[in-house]
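All protein chains but one are shown in place.
Moving on to chain A:
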Amino acid sequence: MNDALDVAIRLVVVFAVFMVLPLVIGQTEHKVMAHMQGRLGPMYAGGFHGWAQLVADGVKFAQKEDVVPAAADRRIFQLAPAVALLPYLLVLVAVPIGPSEGAVGQVVDAGIFFVLAVMGVGVLGSLMAGWASANKFSLLGGLRTAAQLLAYELPMLLAAASVAMAAGTVSLPGILNAFHWWWLPWQIVGALVFFIAGLAELQRPPFDMPVADSEIIFGAYTEYTGLRFALFLLAEYAGIVVLCGLTTVLFLGGWHGPFGADGLGWVWTLLKTAVLAFVVIWLRVSYPRLREDQLQKLAWTTLIPLALAQIALTGIVKVAIS
């Protein structure tokens, strides 16, 4: 009975985080992006500086008609948003935010494997949407998504492998328990590769070729309306939460900080995640979209060699200190 209650509470908390944090990041993006462009952003919804803009957007999306194109593969088309969104919820369960047993949804022994594998599933949602829409722009978007997934999953895995090597474990809390501050400079290249590859996997600008709205309308999401479209958008922001959380846990030392490590560790995790989320928004505002060939070139000629070099460095240092 107690176990069931415990599980239920954990799931509710994880779900609440999953529903709230993406909206917070979305609102922050509205505001930060506006101010970076000399604008004010939403000012009306909710009264105070448009804090309820995304709630209003959600209401709007819920009111819209849910259209499925006549030629679409109906079942797959309707399933795609769920496939895009749910993996991030599952990943969130395994991300530890504090040192204690209660600060993680569920400790998974093969944490890195679980997390990266499930995150990869999220991209399948875009692929399904692109194929099932029976629309050439959607198909182009889906193909670009596939190409991007192939190119960027590899550097991401290699960078994560470097951390696993350094810690000698693939469990996320285990990695954090083994963390020392000097891992930061040691793994900095891996961190950059992981973060950039993660951005590309989320199809965030400047890596948003699959949804390049000026070229292929909105890629795989062209035919979506109403709530299903909103779910795809939510998946993007949930993806930001997960990516920033994972980067924090793997490379930035999660709950470790100069002070307050006991009891207040989760504040450090959230703080680092928030800073990374800000960087994600900042990059979107600052850089134009990469061309498809530039995108592939960056992955295969820059990120993968860098990730391999990081693994070599990790191996050398690991052997030297043991």
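Some notes on this structure:
By our rule, a residue touches a chain if its C-beta (ideal position, glycine included) is under 8 Å from a C-beta of that chain, and two chains touch if they have at least 3 such contacts; residues count from 1.
The rule is simple: contacts and distances are computed from a predicted model.
You can't see one chain of this complex, but its UniProt record names it "NADH-quinone oxidoreductase subunit I", from the set "Phenylacetate-CoA oxygenase subunit PaaJ", "NADH-quinone oxidoreductase subunit I", "ABC transporter permease" or "Multicomponent K+:H+ antiporter subunit C".
Although one chain is not drawn, the whole complex shows that of A:V32, A:V193 or A:A230 it is A:V32 that touches it. Within the set A:M43, A:M165 or A:L227, the residue that contacts the chain not displayed is A:M43. By the touch definition given at the top, chain A reaches the unshown chain through residues 32, 34-40, 43, 282-283, 285-287.
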